[in-house]
Structure formats: structure tokens, C-alpha cells
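Of the protein chains in this complex, one is absent; all others appear in place.
Take a look at chain A:
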Amino acid sequence: MDLSTVELSRLQFALTAMYHFLFVPLTLGLSFMLVIMESVYVLTRKEVWRTITRFWGLLFGINFVLGVATGLTMEFEFGMNWSYYSHYVGDIFGAPLAIEGLMAFFLEATFVGLMFFGWEKLSRPAHLMVTFLVALGTNLSALWILIANGWMQHPTGAEFNPATMRMEVTNFIDVLFNPVAQAKFVHTVSAGYVLAAVFVMGVSAIYLWNNKWTSIAKRSMAVAAAFGLASSLSVVVLGDESGYALTDNQKMKLAALESMWHTEKAPAGISVFGIPNVKEQRTDFDIKIPYVLGLIATRSVDTPVVGILDLTDKAEMRIRSGIIAYDGVEKLKVNADDMDARALFEAHKADLGYALLLKKYVPDPRMATNEMIVKASLDTIPNVPVMFWTFRLMAGLGFAFIALFAIAFLMVTFEKHNNRLFLLVCMIAIPFPWIAIEAGWVLAEIGRQPWAVDGVLPTFMGASSLSKGQIWATIIGFTLVYAIMAVIEVRLMIRAINKGPYESKLGRMHDDPEVSTTDDPALPVVGPAE
């Protein structure tokens, strides 16, 4: 296998990011479910809700540490493997990462210890507040990371500065309120909520199936069904789609995931099935539902959804314009006071990134042949079959979760939650949100290719000047460490689930609904620290 340093760096980033994102969504969702459960405890003062909160809190903790540990790698990996990227966009991209640490990660990490250790030291409302701050912190973390990621998809509020050879912020408000970032945030955290709800529901189903801890499981399932129904609706309705009409790359992403080679008359239909044929640039066996895509993507009936081949034509024009900007930059390097060069650069700077696509074929884009320009314009098409199938996988699962939670909601409402078939479905469902979420990540990141930052910096330009040996060493090293951690984590999770919501402090070994549904005066009252 001969992979270039760029491909190896991409492989490593994909491995570490996808692994990190096995743990983060559960943290995002479970933290808010803990807030809900603990709120019920504080309001009703029923011990059973304290037990419920502490039990799910235990599983939350096992999961949380791996999210934190693997997040360490992410914070430094841009500098380690994507050095030129870090230089080129650090002026914009570094800020949300730093703010994430200061505003969000400090919050969740400082309070998470107190959440676990503070039960005896804090009053009930104070502990609830701590749990809430942890949930708030984790979700704010997601916000800042997605502002950073959203900027890579839609780099607004910045422009290239030839004096420093990098992108620099011109309008921070635009970076903050980037519509792509907003859509991504809502979509991603909702997906995390769905995942956590499916997890809680599935584990509760295991208990109900075995007729163990039923009073805990019943209540947990009710919380999960309601929380999951709301989140699964939000994840689909407030999907990423709203951002797809914004930029050329976003349009390309949409066209690619639909395998739509030619612009269609508005409003375009959506494919429910088809087989993308890249070689002949068409979709075989295409079955479409009319109007739907046009309505979702453009929020109108008369705006056409642009096809892949029209977008590559546009890319070719932008490459030619970008070459002029590149020429301007090279002249300004030699003489910063060259007014003609500056004027040319200013007129064409929006397309500078497109000229950099040519660096794959020729060191100096100004020397590119026509053939190279055409090739580079075709490079702007991401991997269509991967896009087409991961989108259908993700969206299909998304709709399946709505159905699952709708049924669950009814089952719980009408006290039919002991139905064996229903419980079986809940248990089988546990791994699927992870599949949907990873598919979503692949869709977003493969869809952005060939760009690291849309229209600004091609991915292959961003890598560090490392040797293959170095990158292989870290890929193997991280894979080994991560694999060991995964095995340990899953084992501890299973162990904790098998052990069940057993409260050592109260010595309550058995799940006795008579005792656990009401405050038992015989049990020690847990109140504020003395």
C-alpha cells in the first residue's frame, strides 16, 4: 500500500476524529437527560429518581473520560499533521478552539468532578445546578467546535493577506453567526440527543426484558421516549440541508449526495433509489420523488438545484480567475508596493484557492496547461457513490428513529412497554445511532473534498512536511492505544449495566417498587452537607 503523506494524514485524522465522536454524542445527550432526571428528583424528592440519575451518571462517567482523553489528540492534531493548514487559517480557526476551552470545556470539566463527588456535599438544587452546568458546558463545546468546522465548510468573514500568506479575520460576527455552523450545531447536538435516548431506551429494555430493576427502567424509558421523539424530529427537520444553497462547495455537496449530474428544472425531485455511475456521469435506475429536493434545499419552488457538471464548469472559470490572483500574490511577494499586482489580486482574490488546486499537477499554477485546468475542475467533485450511499444510510436511519420513538412514546403512554417485540426492537436499535452519526461525519467531510477549507485551501496543501514513517508510527500507536481503550470501555460499560442501578450507600440491593417509589423515612435523608 503506497499512500502519500497527505492520504496518511487524512487516514489518521479520520481515525482519531471518528473514534472521538463515538463518545462525544453520548456525552452531549446523556448530560441533558441527567438534568431532566435529576430535575424530577429535586421536584418530587422521590429517591427512585436519585437512583436513576446516579445510575445513568455512572455510565455517563465511563463514557465521558474517553471523550475527554481522545479530545486531547484532536486539539493538537491540526498542528501536528496539518501544519500548513494551521498556519493558513489559524487566524480564524484557532479562535473558536481557544474559546471552546475557555468558555465551554472548563465549565464541563470543572463541574463534572463535583457532579460525581458532590452528592454528599451539596444541597439538592445546588447539585442539580452542577449537573446542568456540565450539560451546558458539553453542548457549548459542540457549538464552538462546529463554528470552527462550519467555517471550513463556508469560510465567511475572512480574506487572504499576501503580506502574511494566510487568511485573516475581517468580520468576527460573520464567523460566529455563520449559517452553516448554526445549522450544523442544531443538527449535530440533536443527533447526540437521539443517540443517548436510544441508548437509555435500549438499556432499559434489557432490564425490562429480564424483569430486573423495573421501576428504574420504566421511568428511564419514559424519559428517553419523550426526549428521543423531540430530538429525532429536530435532527431531521433542522437537518443540515438548509445550508446547502450557500456556496459552490455546498451546492456541489448537495448535487453529489443526490448523484445529480445535470441541473434540473425547479423544483428538483429527490432520489429514493439509484446507482451512481461515475464513469458515464449519470445515475442508473433512478427513482425520484418529484419536488421534494427543490423544496428542502432552496426553500422555494422556482430556484433550480444546480447539477455537478454545471458546477465544474463554474469551477473551471474560477480556476482561471484564481491564476490571476496567484500571479498577483507572487508579484507582491517580490515587491509589496506593486500597485498593478495588488489591483489584480484584489479583483480576483476570491478565487485564489481555486488556483491552488493546480498545485497537485504543477508547482506554479501559472504554468498550468488547459488540460490541467480541466482536470483540476473535475477534482472539485467529491466521491459521488460514497456521498450518495452514506446520505441514504444516515437519512434512512434518521426516519427510522422517528418511527421508533413515536412507537415508544405510545407504548410508554399506554403502559404497554412490556411488549417483548417492542423491547427486542429497542435493544437491537442501540448501535444504529452510532452508525448514522459516523455516516453523517463521513458525508460532511468527504463532501467537502477536495477542500480543507471550501474554495480557500485544498486538503493536500494543508499537510505537514512529515515523513511517512512518522505518520505510520502515530497511526499504529493511536490505533493500538485506542483499541485497548475501546475494549476496556465496552467491558466496563457492560459490567456496570449488568450490575445495574444498585445504590451501595442505601444498601438497596433489590429493586423494590414499594420502597423506591416513595421517600422511605427509614432511609437516611440525603441533604446538604453539614
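One rule holds for everything that comes next: a residue touches a chain if its C-beta (ideal position, glycine included) is under 8 Å from a C-beta of that chain, and two chains touch if they have at least 3 such contacts; residues count from 1.
The working rule: contacts and distances are computed from a predicted model.
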| item | value |
| --- | --- |
| Chain not displayed: protein name in its UniProt record ("Sulfurtransferase complex subunit TusC", "ABC-type quaternary amine transporter", "Putative tricarboxylic transport membrane protein" or "Cytochrome d ubiquinol oxidase subunit II") | "Cytochrome d ubiquinol oxidase subunit II" |
| Residue, one of A:L11, A:I36 or A:I62, that touches the chain absent here | A:I62 |
| Residue among A:E168, A:D248 or A:D286 touching the omitted chain | A:E168 |
| Which of A:Y41, A:F93, A:W261 or A:W451 contacts the chain that the document leaves out | A:F93 |
| Positions on chain A contacted by the hidden chain, ascending | 61-62, 65-66, 68-73, 75-76, 78-81, 83-84, 86-87, 90-95, 97-103, 105-107, 109-114, 116-122, 161, 163-166, 168-170, 172, 333, 464-467, 469-470, 473-474, 477-478, 481, 485, 488, 492, 495-496, 504-505 |
